[in-house]
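Working notes, beginning with the structure itself.
Only a part of the assembly is drawn; its chains keep their places, and the rest are absent.
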Amino acid sequence: MPIVTVRALEGRTVEQKRKLAKDITDAVVKNFKVEPDRVTVNFFDMPKQNVARAGKLVIDQ
Amino acid sequence: MPIVTVRALEGRTVEQKRKLAKDITDAVVKNFKVEPDRVTVNFFDMPKQNVARAGKLVIDQ
Amino acid sequence: MPIVTVRALEGRTVEQKRKLAKDITDAVVKNFKVEPDRVTVNFFDMPKQNVARAGKLVIDQ
Amino acid sequence: MPIVTVRALEGRTVEQKRKLAKDITDAVVKNFKVEPDRVTVNFFDMPKQNVARAGKLVIDQ
């Protein structure tokens, strides 16, 4: 703890996740005053057919 | 928000998700009085080897 | 399974949740062809100070 | 309910999940006094590029 979970549409590169994980961890450490090795960040890559907004799947928008 | 997450065993078609996402969104809009574009629905397709009921994986039932 | 999780801002009444749980369950049964007693719906009431959109907490919007 | 969700790095075998699902279910039944068929266990296999600790992805550690 803290555990940070990011759900985003699939298609992001490893490099994008690498940098975001770093930035989020820095933000948690700074604001919540915890040691970095306590912070876990995990990503769920959501297929576009598995997410809907306003009742429509992303693949239909 | 609202964010609705559906975990179900894998094997549903895109058409099934399309219709369920629509029906769930309509239900949230009607009952919780929110604008449709505020509603996110997302699906997790669970492999049958990743779900257990009564201590047994679905693939073993 | 299926398990449906609804995160929404706090303030909804029990009656609203009662009706939404019923409507969502009906929608899952109809579209995913499962028995009703397999469907679990659960709600998380999110405090307005615990949700942010566009970088601002809901209490600040 | 109870619903137990296990997020772990990918690479575990079906046999490992089979045994862990059984052991967790037994532990829930014993300690929370519920019927076994009420207990759902589900696993998320996390790719090593989707998990970070201390700001670094597992693939970089």
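Each chain carries a letter (A, B, C and D) given by its place in the written order, and its residues are counted from 1.
We take it that a contact is a pair of C-beta atoms (placed from the backbone, for glycine too) under 8 Å apart; a residue touches a chain by one contact, two chains touch by 3 or more.
What you see is a predicted model, and the numbers here were worked out from it, not measured in a lab.
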Worksheet item: Looking at 4 placed copies, how big is the full complex in copies?
Response: 6
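Definition applied: only the chains that are shown with their structure count from here on.
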Item to complete: List the centre-to-centre spacing of chain A and chain B in whole Å, with centres computed as mean CA coordinates.
Response: 20
Discussion item. Need the CA-centroid distance for the pair chain C / chain D, whole Å please.
Written reply: 24
Worksheet item: Taking each residue of chain D in turn, which ones touch at least two of the other chains?
Response: 40, 42, 44
Practice prompt. State which pairs of chains touch, listing all of them.
Written response: A-B, A-D, B-C, B-D, C-D
Response to the item:
So, in the complex, the side of chain D touching chain B is made of residues 14, 17-18, 21-22, 25-26, 36-37, 39-45
Discussion item. Which stretch or stretches of chain A touch chain B in the complex?
Written reply: 7, 44, 46, 49-57, 59-60
Item to complete: In the complex, go through chain B and note every residue touching chain C.
Response: 1-9, 12, 16, 19-20, 23-24, 27-28, 30-32, 34, 46, 51, 53
